[in-house]
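Only a single protein chain was left out; the remaining protein chains are all shown in position.
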Amino acid sequence: MPNIQFLNPESLGKPLAAYSNIARVKAGEFLFIAGQVGIDKNGKVAADFETQCAQVFANIGAALVSQGANFANIVAFTSYLVHAQDIPKFAQYRAREFPRLFPGGAYPPNTLLIIDRLVREELLVEVSAIAALYVH
Amino acid sequence: MPNIQFLNPESLGKPLAAYSNIARVKAGEFLFIAGQVGIDKNGKVAADFETQCAQVFANIGAALVSQGANFANIVAFTSYLVHAQDIPKFAQYRAREFPRLFPGGAYPPNTLLIIDRLVREELLVEVSAIAALYVH
Partner (left out) sequence: MPNIQFLNPESLGKPLAAYSNIARVKAGEFLFIAGQVGIDKNGKVAADFETQCAQVFANIGAALVSQGANFANIVAFTSYLVHAQDIPKFAQYRAREFPRLFPGGAYPPNTLLIIDRLVREELLVEVSAIAALYVH
């Protein structure tokens, strides 16, 4: 396993959702995972925000598993939403699902941005990720 | 050369354009390249979207060459467009030019975002990049 610590020093504000302020990472190998969207392996776009979220994290999970890794290897997320109204839904989704994806109970840093649009108009959420593979 | 693999596991959706879903990277040194825009070394802004794209990738290429590297060292792109109407043009530009920039035929991960504006109003596209320099 890579050496990854998630840290929330008291000198910073408390994280506003299911993330940590810092990941400290000693690793010999990294995965850069392109932004994942709510499209499944057959090209089908999930209809609603929550189903898109599930597909996004399923895709990231599949990317990790394909390299012998899992969510414990994630060191940074960047998350993009198209509608500000989906911010609470995204927070709720993570509050509910992340304890299962991250059974250690500590979450990687995330930066959440609300932007104009994603590559296809029906897409509502995209998440890119960096993962660390092992200590060198 | 660094050890870089571009991977598109079948368990994820097929990439929607000229990128890969994952870069797996073992490297001793990294380059972080600030977002490049369509401004040449004399400060001239390229007039149209396509010429700005050419300048953006020329700038990234120049950054790489200055460090003894080339596009084969890129491990992640993040691309920002100001107008959703330019999405097909950006896809076409990459489909046409990337086979020349990446003669190996495999492309680094990219995350494509449509945002409000770049640092100057006439700029239509910006691309930031991370490159890996060699195996440690």
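Observations, loosely collected:
Note that the chains are named A and B in the order they appear, and that numbering of residues resets to 1 at the start of each chain.
Please note the rule applied: contacts are C-beta pairs under 8 Å (C-beta built on N, C-alpha and C of every residue); 3 or more make two chains touch, one makes a residue touch a chain.
The structure presented is a predicted model; accordingly, all values stated were derived computationally and were not measured.
Note that of B:A47, B:A62 or B:A95, the residue touching the chain absent from this view is B:A62. Residues 7, 9-17, 19-27, 75-76, 78, 84, 87, 108-116, 130, 136 of chain A touch the missing chain (whole complex, contact as defined above).
The chain not shown here touches chain B at positions 28-37, 39-43, 59, 62-63, 65-67, 78, 80, 115-121, 126, 128, 133, 136.
By our rule, only the chains that are shown with their structure count from here on.
Taking each chain's centre as the mean of its C-alpha atoms, chain A lies 22 Å from chain B.
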